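A single protein chain has been omitted; all remaining protein chains appear in their positions.
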Amino acid sequence: MSTEFYRTGAPIEDGKAPDGVIAERWDNRRFAAKLVNPANKRKLTVIVVGTGLAGGSAAATLAELGYDVKSFCYQDSPRRAHSIAAQGGINAAKNYRGDGDSVHRLFYDTVKGGDFRSRESNVYRLAQVSVEIIDQCVAQGVPFAREYGGLLDTRSFGGAQVSRTFYARGQTGQQLLLGAYQAMARQIQAGKIEMHPRTEMLDLILVDGRARGVVTRDLVTGEVRNHFADAVVLASGGYGNVFFLSTNAKGCNVTAIWRAHRKGALFANPCYTQIHPTCIPVSGDHQSKLTLMSESLRNDGRVWVPLTGGDTRAPADIPEAERDYYLERIYPSFGNLVPRDIASRAAKNVCDEGRGVGPGGLGVYLDFADAIARLGRDAVAAKYGNLFEMYERITGEDPFETPMRIYPAVHYTMGGLWVDYDLQATIPGLFVIGEANFSDHGANRLGASALMQGLADGYFVLPNTIGDYLAAGPFEPLDDAHPEVADAAEAVRTRVAKLLAVNGSRTPDSFHRELGRIMWDYCGMERTDAGLRKAVGLIQALREEFWRDVLVSGESEELNQQLEKAGRIADFFELAELMCIDALHRTESCGGHFRGESQTPDGEALRDDETFSYVAAWEYTGDRPVLHREHLTFEYVKPSQRSYK
Amino acid sequence: MNLTLKVWRQKNATSRGHLTTYRVKEISPDMSFLEMLDVLNERLILDGDDPIAFDHDCREGICGMCGLVINGVPHGEQRATTTCQLHMRHFKDGDTIVIEPWRAAPFPVVKDLVVDRSAFDRIIEAGGYVSVPTGSAPDAHAVPVPKASADTAFDAATCIGCGACVAACPNGSASLFTAAKITHLGLLPQGQPERARRARAMVETADELGFGGCTNIGECTAVCPKGIPLATIARMNADYLGLAATGD
Partner (left out) sequence: MIDRGAATAPVQAPDQGAGRARTERTTATKGSRATTRYRGAVGKKAVMAVTGALMIGFLVLHMIGNLKVFAGRDSFNDYAAWLRTVGEPMLPPSGFLWIQRIGLLVILALHITAAVQLTVQAKRARPVKYHVKRRVQQSYASRTMRWGGVIIAAFVVYHILDLTVGVANPAGTAADPYTRLVADFQRWYLVVAYAVPLLLLGLHLRHGVWSAAQSLGRGGTARERPIKLFATGFAVVLVAGFLLAPVGVLVGVVK
């Protein structure tokens, strides 16, 4: 076993999880939770780090409830959080179509989609709350797509059997985020939210074991400063950028949650990574990020590669007989619509066989010729026009004339800080919401469910559960001189100074690229024992080199984008190692984690429920991490093995 | 290809800036404009120079963080494209490219090509929202919205707040940005109760912040990556003046 990499600690339990009938658990919890006296709310301050769907909705709602909120983001405006980029849509069990959807079905689909690695109670609550999200967003003026009768349109997304995805053309994330941002703006104007854009959280302040504030760096002036509160909420998004190339925005990082992890918050399931099958392939060494093409393209596009490797003919010159429509061949009943992980891995496999197309052989065709012949060019343009344009803008190729090239890319991280049913981490007073926590998606996330979770957490769950903690406040007033505060701030200053002092010979980006390459090769779509062991060694060596040889130009008391990068990369190194260790210890395949050693005879992911039906929550020690297991039980949805043949 | 870049360099908000010339070699046509700057920055760092600061985040044309005036046109000459989506294949070997920041008094330069656009947030804070506290909403189907209004509202709502409209406008006006939000919310039933107040507060705030007025020239919509139409400005004016708007 891989125990030379980690130690095993005591199992943990979700102390807030209610029991009873699943449909009543959320009600019961809300009733059991302590309330904060309305007059007391304005004496309580809450810090919210992040202004994405999760953080933005939470900050607005907490302020509406009467708390004083301090909000932080690294962008120049809260409206630019990465949630803005979500395209496809948001799920909700409204059953407006009468097609058999229900809270229970959304719950069932999500647990199953998560490959039985999530908590039933959490997921059920998510499905319940989903309904209120749509109401709230519509009331805010989110311009969801509508039908001629004036009612909301929905579509079926990511292979769901029911039409439960609400959308705003291809810009659902943008519209939802602007809704939350505007709700925040109203509270900023009212003086209830103190907004700090271009401000990065660099550490968590713990006093007497409670989360009491954050140390931040002002990205314009470089000023390092303490902010105090009665509770801290982290909504800092996902960490897919550990792979360097991903569909995430360039600034997405793990720093906020990693710093909290170092201060004692357990990190759950770091290795669960979702790799999206339809992204525009890498075009060269200069590539700085990858662009997602909506999954809906697979509804009409056919995926293929040449039958034999090394075929350099133009796609149009390859006759039908010499093409391999491999998804249709291997998965006759689902064809091009197999789930994301299967489509991604299949693409990787054909490319590994040398049959990939485009620069570097890392791409497969997504061909619309049949769809154009069948539906007509206009119909295809109506459905996919903007996507085709976006593709052409980036690649210079017109999908009407030549097949698109696509390749999988890192898209979403299911792992994150461990939280209980109240969304509280293992540090009292530290709450984690949105993609930054691990809560609801298990080992894999369904399409259109991240937006749902972010808004569920921020609008409806956290504002209810945080009161139970804050009812004990306000806590002792703090100032910069408090020893625990001064230590945290000093540590941040030292670290900044240290990064600048190395003054080596390699740029931060060059390290990041190399780290990403290691992660992609060994901790990407397919992971193996040997590969992961190798990766851990490579990461350690690279990290050591980083601290010896990185070259961060400029100073700390100014806008210094290289310094920002370097700090984030330093944290990615530590995370990367933990991801590999988590992947190494989980010798089963499940959801977004595929272990080469654990597959069915025909190459499908093989779960090991006997051994691994648990959440792996890791404790930071500075040396070998300690594994705490939270066992998962399934009362309502019995684990079954997926099959898409 | 090989290019000559003339880039605005300015140490901080208070120092004087100037154009500095750089030569970049072996630029691939498949690079995005920002990737080309990445390449230059990597070299500058290794040469011991200060890399060029520029804003960016999503690099897929939606966050609105990027924005450079390229050869005198915000986001460059290609229409309906953000700087991050602009690719080098639209330039020719040997070209000289002048790169400047957005210029407007309410958008002071922070460093090099980075400007402070928080004035836009102030405009939204003045009234660019519907006042509905969480939990108070009726069922989403309680109020049907005619598809035409919903679609027009959506078109206006696609604004990414990049500020290219201000950068392009000879008057440094924020009218297109302000009008896009006023139009979005003003067309929906949910936005009606606050419609008159919203228009007044947002327009007056834009004036107070130091943006110019609109002279209906249309540079803004021409450079807008999302093609927000001038019609939104007519709506804003109507709402502000308390007149019924016409058309869309």
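Order of writing sets the chain letters: A and B. Residues in each chain are counted from 1.
Simple rule for what comes next: a residue touches a chain if its C-beta (ideal position, glycine included) is under 8 Å from a C-beta of that chain, and two chains touch if they have at least 3 such contacts.
The structure presented is a predicted model; accordingly, all values stated were derived computationally and were not measured.
K.L.:
Check each of A:H82, A:R119, A:R164 or A:K192 against the chain that is not shown and name the one that touches it.
P.N.:
Touching the chain that is not displayed is residue A:K192.
K.L.:
Could you please point out the subunit B residues that touch the chain left off the display?
P.N.:
Residues of subunit B in touch with the missing chain: 6, 8, 19, 69, 71-73, 77, 98, 100, 103-106, 125-127, 131, 168, 170-173, 175, 194, 197, 200-201, 203-208, 210-219, 221-223, 229-231, 233-241, 243-248.
Rule of thumb we're sticking to: only the chains that are shown with their structure count from here on.
K.L.:
Applying the document's contact rule, which stretches of subunit A touch subunit B when the two form their complex?
P.N.:
Against subunit B, subunit A makes touches at 57, 60-61, 64, 75-80, 82, 84-85, 94, 96, 132, 134-141, 143-152, 168-169, 171, 173-175, 178, 181-183, 185-186, 188-189, 195, 197, 220, 249-251, 283-284, 286-289, 291-292, 390, 393-396, 459-460, 463, 505, 507, 509-510, 551, 553-554, 558-559, 561-562.
K.L.:
Spell out the part of subunit B that touches subunit A in their complex, as residue ranges.
P.N.:
Against subunit A, the touching part of subunit B is residues 11-12, 28-32, 34-36, 38-39, 42, 44-46, 48-51, 53, 55-65, 81, 85, 87, 89, 110-111, 114, 116-118, 120-121, 124-126, 128-141, 143-147, 150-151, 153-154, 157-158, 160-161, 184-185, 188, 190-191.
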